[in-house]
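Note that this complex is displayed minus one protein chain, with the remaining chains in position.
Think of it as A and B in the order they're written, each chain with its own count starting at 1.
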Amino acid sequence: MKIEIVVAYVSTGSVILPLVLAICQVKHLQNYSRLILLLLLCSLLADVLSYFLSRRAVSTTWIANVYLLIQFIILGMIYFHELKHRRILMLIALFFISYFVVDAFFFSGFFNFNTHANGIASLILVGISVYYLFQLLNKLPTDNITKMPMFWVTFAVLCYYGGTLVLFLMNNLMLGKYLASHRMLWILHNICNILKNILLAIALWQSYRNLKPSL
Amino acid sequence: MEPKKINVYLADDHNVVRKGMIRLLGTFARVGRVKEAANGKELLALMAYDQPDAVILDVEMPVMGGIETGKRIADSFPNVKMLILTMHTEEVFINKLVDIGIHGFLSKSAEPEEVERALYSVVDKDFYKNEIFDRAIAMAGHSNVEDKYSKLTTREIEILLLICQELTPGEISERLQISEKTFFNHRSHILTKTGVRNNVGLIRFALQRRLIAI
Partner (left out) sequence: MAELSESETIFIILTSSAGMLLLVGAIGIFILFYQKRMFKMRLKNIETEQEYEQNMIKAQLKSQEQERNRIGADLHDSLGSLLWAAKINSSFIQRTTDLQGEAKKSYDELIQILDQSIESVRRISWELTPEAFQHIGFSKSVEKLCQRFNQQHLTVSFTEMGTYNWNNDDAIHAYRIIQELVSNSIKHANATLLNVSIQWMENRLLIFVQDNGIGFTLDGNRTGVGWWNIQQRIKRLNAQISMGIPPTHQGSRISIIIPLAHGTEKNQRVLG
């Protein structure tokens, strides 16, 4: 089996870990953890759907598009709750969403990967998460920041979007010219995805630990 | 026989107190010459020149206070009786004064008539017994003091007890059929043996040894 397929399956599977942890605490979930649960479910859904569709040789790129859009929205909502300057956030998000939709329907086409939009999405989210981290520094809520789930979530976001930023930007180029390498490079994306899910799992686990005193 | 006139010196830093005391002392029958000083140092200077029978000392005075003055007088002029005038009447304080050798203690909130009684008492009997004195001595009676003293002879104990009963030297000598000179001899022996300075100390000593009870 080709390594890229193995990695792809692992990537899909890596969603299970945080998913399980989230379901364990499903009764005590807060804002952000609920949204993460949603995200994980969507991720699972998207991957499963892609799998079936690819079996029937139907283009799955649109799933990727929609999924990435949803991911952006969900993560945006998470930070919406956690940060202060919400209006700017709203504006940026709205701007981006509209741009994405316009791009999808009018420019690149629905079935093509939205390079520009996704690249910008990455940038925006990286920016937001770094901003959030610095906000966290100022507030200093606890003595050990690794106990805060949001820290890990942000870290996950940073890793994923930082790692895949260049990839998204170059994606269409690769598809056009270097198809074989494209498949290899998508491994990079999957690795980042796995990393992201692991970090999300840690976040959920910390959230679970924090619940203990009150249980 | 008319008793000899008592010469009194007084030391107090308040001018009005001195003037008032001089006036008052002038109305006492047995009082002779009265001289005043504003503090201990002035008083000692006066006494170097000519000694009185008794001094009335204020405790709180500048330059040299009542306590220091009292010590000096007890050392240099042991025959002069000392009456302390003070606002502070705590037992610990009074006991300290007893150690120095003060013969009587008057409070500034007492009746001025008491001054006359006190004066006569310290001159005649070497101490003055009042409430302040009683309270201070009573408190001293309770503490465990390690005394070094040689045994007193029976005669001496007899004299000690009579002194504690507030008899004058004349009365004591008469009762024991001895001369006054002998009495004073005995007394100085007792003082040396017990290590106290005057009758006040003797009374305290007797209390501590449980020879008398208050």
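Methods note: a contact is a pair of C-beta atoms (placed from the backbone, for glycine too) under 8 Å apart; a residue touches a chain by one contact, two chains touch by 3 or more.
Given the structure is predicted, the values throughout are model-derived calculations rather than measurements.
Visitor: As a test of the contact rule: which chains in view would the missing one touch?
Guide: When the full complex is considered, the omitted chain touches A, B.
Visitor: Tell me which of B:D50, B:D75 or B:E113 is the one touching the absent chain.
Guide: B:E113
Visitor: May I ask which residue of A:I74, A:I92 or A:L136 touches the chain that does not appear here?
Guide: A:L136
Visitor: Give me the chain A residues in contact with the hidden chain, please.
Guide: Counting only chain A, the missing chain is touched by 130, 133, 136-137, 140, 142-146, 151, 155, 158-159, 162-167, 170, 173-174, 177-178, 181, 184-185, 188, 192.
Visitor: Hey, which chain B residues sit against the chain that's not shown?
Guide: 12, 14, 16-17, 19-21, 23-24, 27, 58, 60, 85, 87-88, 90-93, 108-109, 111-113
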